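Encoded as structure tokens, the structure appears first; notes follow it.
The complex appears here without one of its protein chains, the remainder shown in place.
Moving on to chain A:
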């Protein structure tokens, strides 16, 4: 009855990369500057290394669970209750991502171009996208990512290249910015900026092979961290530290500066294309994964009946924060400080538990899952 969708390394990498990198267009460069000061780029590299290390541990533990997603692993580790509990945690993470990003992007969009439109009108476009995306399913979404993400990447790199004239390496001084402890101790929890890697463990069942999952993880993490570092480096060299702390939409402001001759200037509207595409894809994939997790956690036959009710819930929740600043505070202060727990610690614990159970069952004669 159900057609098992399988997609490749390219599509999966594009999804994960976009999920991690969307925050470039939102608040990541500024957040990095807040954390690391003039050493924001060192901070960006540091959290990238932490994320890659975290993934290395997880992928090593994942080896015997080829073709199983995190919910399957949770079931192996702690039975039905484990699956449902983990499902709730994932639902919260994805739900927050969708709600917060929908609100933040809509607010930013309203601020930049649709100044006279009500917020609900702007959000309606996001809702249309996520409902349609959910109806088409992960296969269509993955394919769309496969050719939209390269276009977004090229657009982003062009903006970065366009700002070369304004780069002042002197803005990177003092080299260690806010100090070693701020970057390496306090900043460590900001590895949560890579918490979208959690999605890879949900996509594991679509990727089938362990090797594909492994290469997807590394490729997407490495590429995403390169782009994150580039964005931080350009932002912190273009704007001096004090003024960079006052900028709400960093890359938008970088794009605004671009002026190549008399004609090619103010390309920030072109930036809107890639920005909107990236955010729409982020929200659509997140929403589909909410449905997927819900379906799998509660063992439902179909997810399509949930699309309309859940989209209404998501849209309603995005209106709850009183203003833009409140969403950013929750996102930066809370979610991006603690989401490393569900993204990195939870999978590690689950995998260790599942491996122990597997070993026990192997000793008592069980033969599943196979260690490849």
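Here are some notes:
Keep this in mind: a contact is a pair of C-beta atoms (placed from the backbone, for glycine too) under 8 Å apart; a residue touches a chain by one contact, two chains touch by 3 or more; residues count from 1.
Just so we're on the same page, contacts and distances are computed from a predicted model.
Taking the options "MBL fold metallo-hydrolase", "2-oxoglutarate ferredoxin oxidoreductase subunit alpha", "Spore germination protein KA" or "Fe-S cluster assembly protein SufD" in turn, only "Spore germination protein KA" matches the UniProt protein name of the chain that is not displayed. Only one of A:52, A:91 or A:129 touches the absent chain when the whole complex is considered: A:129. Interface note: of A:270, A:313 or A:353, the residue touching the hidden chain in the full complex is A:270. In the full complex, chain A makes contact with the omitted chain through residues 1, 3, 7-8, 10-11, 109, 113-114, 117, 121-122, 125, 128-129, 132-133, 135-137, 139-144, 146-148, 262-263, 265-270, 272-273, 276-277, 280-281, 284, 302, 304-305, 308.
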